[in-house]
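Then we have chain A:
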Amino acid sequence: MSQSYNRGLIEDFGRWREFSAGMWAWIFHKFTGWVLVGYLFTHIAVLSTAIPAASQDPATLAAGEDIYTTTIVTLESLLLVRILEVGLLAVAVFHILNGLRLLLVDLGIGLDSQDKSFYASLILTGAITVASVPTFIAGAF
Partner candidate 1 sequence: MAEHYSSFTKGGRLWLWQRLTAAFLVVVLAFHFFLLHFVYHADEVTFALSQSRMEMWTYYSLMILFLFTATFHGVNGVYNALINQGLTGTKRQIVKWTLIAASALLLFQGVRTANAWAGLPTFF
Partner candidate 2 sequence: MYEHDVIVVGAGGAGLRAAIAAQEAGADVAIVSKLHPVRSHTGAAEGGINAALREGDSWEDHAYDTMKGSDYLGDAPAIETLCQRSPYEVIQLEHWGMAFSREEDGRVSQRPFGGLSFPRTTYAGAETGHHLLHTLYEQVVKRGIEVYDEWHVLNLAVTEEERPEDRTCHGVVAYDVATGELSGFKARDGVILATGGPGQAFDHTTNAVSCTGDGQAMAYRAGVPLEDMEFIQFHPTSLPSTGVLISEGVRGEGGILYNAKGERFMFEHGYASNDGELASRDVVSRAELTEVNEGRGIEDEYVHLDMRHLGEERIIDRLENIVHLAEDFEGVDATKEPMPVKPGQHYAMGGIETDENGETCVSGLYAAGECACASVHGANRLGGNALPELIVIGKRAGYHAAGKEMEPAKIETGQRGEYETATIDSPVELGEGGSPGDAVADGGAVAAGDPADPDTVLNATVRAEQDRIDELLNKEDGVHHSEVRSKVQQSMTRNVNVFREEDRLKQALRDIRDARDEYQNVKVMDPSRTFNTDLLQTIETQNLLDLAEAITVGALARREFRGAHWRAEAQERNDDEWLKHTMLSWNRGSPELWFRPVILEGENKTYEPKIRSY
């Protein structure tokens, strides 16, 4: 067996343009999966502010001036964070829909229309994301 399968120009010459639906699905799923784990870690980090908050004065807590609440509110007041949240939703929705598609594929259901279901996931993701923009942006201005 040969050691190297690097064929230089043949291998990477605009190859991505030739990817088929299944390959794109794979790449997108990977990307969204990684984003989600990344988010999971950050998310827990941010939420951890609840730990010191818990031992704060009940009055501060009731007034919503504890460290947890202020952190969240500050973050949520940033437009950037709102936009990132929309992105996160898109990522999550795609990962969910394509994940469902993959689960079906694993069960051997609808293999013949696997490319169609990928396109459907994309379109649905787009639609859901757009539809939820108002909700996410609300109150940011």
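Quick note on selection: all candidates are chains of the complex that A comes from, given by their letters.
What we mean here is this: a contact is a pair of C-beta atoms (placed from the backbone, for glycine too) under 8 Å apart; a residue touches a chain by one contact, two chains touch by 3 or more; residues count from 1.
This structure is a prediction, so every number in the text was calculated from the model and none was measured.
As listed, 1 or 2 are all part of this complex, and the one touching chain A is 1.
For chain A in complex with candidate 1, the touching residues are 30, 33-34, 36-37, 40-41, 44-45, 47-48, 50-51, 53-54, 61-62, 64, 66, 68-69, 72-73, 76-77, 85, 89, 92, 96, 99-100, 102-103, 106, 132, 135-136, 138-140.
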